[in-house]
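Coming up: subunit A.
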Amino acid sequence: MTIRAALCSAGRRRRLVPYLAAIALSFAGAPALAADLIVSAAASLTNAFTELGRSFDAAHPDAKVQFNFAASGALLQQIAKGAPVDVFASADQETMNQAERQQLVISGARVNFASNSLVVIVPQDATSLPTSLADLGAPGIRHVAIGVPASVPVGRYTKAVLEKAQLWPAIETKMIGAQSVRQALDYVARGEVEAGFVYGTDAAIMPGKVRIAFTVPTDTPVLYPIAPVAASTNADAARTFVAYVASPAGLAVLARYGFGKP
Partner candidate 1 sequence: MKWNVAVRKTMGEPLHRFELDIAFASDATRLVLFGPSGAGKTLTLKAIAGLLRPDQGHVALDGEVLFDAEAGIDVPARDRHLGYLFQEYTLFPHLTVRQNIAFGLDKGWRNPRRHVDSPAVDRLLDALELRPFGDRFPDQLSGGQRQRTALARALAAQPRALLLDEPFAALDMPLRSKLRAELRELQQRFALPILLITHDVADVEAFADDIVQVDAGKAVFGATFAAPARSGPI
Partner candidate 2 sequence: MEPAWVALGLSLKVALWATGIDLIVGVAVGFALARWRFPGRELLDSILLLPMVLPPTVLGYYLLVVIGRRGWLGGWLERAFGIHLIFTWQGAVIAAAIVAFPFVCKSARAAFESVDAQFEQAAKVLGLGAAAIFCRVTLPLAWRGILAGTLLAFARALGEFGATLMVAGSIPGKTQTLSIAVYEAVQAGQDDLANGLVLLTSVTCVAVLLLAGRLAPARIPGRS
């Protein structure tokens, strides 16, 4: 029976029900595949993990990995508020510690899988190259892109380093807060800031647009942890993925993007 006929006929309300039900069901969406894996990973892992995801899918045909990249702090908030994430990989220990304190991840399965370096980058066409943290205080450097320390790990590393060198108050006045390390990278690539703090792996992504001025030694090493999320409904697949990332195959992919051994 056509919809028009259904509307015009005497028992129209009863006959409309199947149509309304069909519309409501289609709005609910297709059910997720049982083996879909949702991985929230730090922004700096975007390129490496995307490739890792492809090889994981190839090796495990019954699972499909979906990624969610953002600053580690933002990802933590999403998980804390109940987002259906299966695996969490952050760019620093502090964020994962917070996750453990809130019992959001399975501590026993937490693993460090990669290391990174903190670097200062400048735009490709920069006329002068700072060679030390103190150089960033020069008047020629008007703006410095630094991740927002409250939620972005690279910002926390940067603040710790600058505080130790007693340069934080001076540099903070020039700081342009980035919502993620990739945004900091973008600001430098566009030339909107004279310098920025990112990871060595990020600088390698835009070789033609940014130059590394110098590497910044950090007291706490830049170490990336990964763990399955406690509330995950895909516990087995989550552990498998975590194991894959830490395996030699996974480490090889990470190495190609400049990540160091854990």
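One rule holds in what follows: a contact is a pair of C-beta atoms (placed from the backbone, for glycine too) under 8 Å apart; a residue touches a chain by one contact, two chains touch by 3 or more; residues count from 1.
How these were chosen: all candidates are chains of the complex that A comes from, given by their letters.
All values reported here derive from a predicted model rather than from experimental measurement.
Visitor: Given the complex, what touches subunit A, 1 or 2?
Guide: 2
Visitor: Help me check something: in the complex, which residues belonging to subunit A touch candidate 2?
Guide: The contact residues of subunit A facing candidate 2 are 71, 73-74, 76-77, 80, 98, 143, 148, 150-151, 175-179, 187, 190-192.
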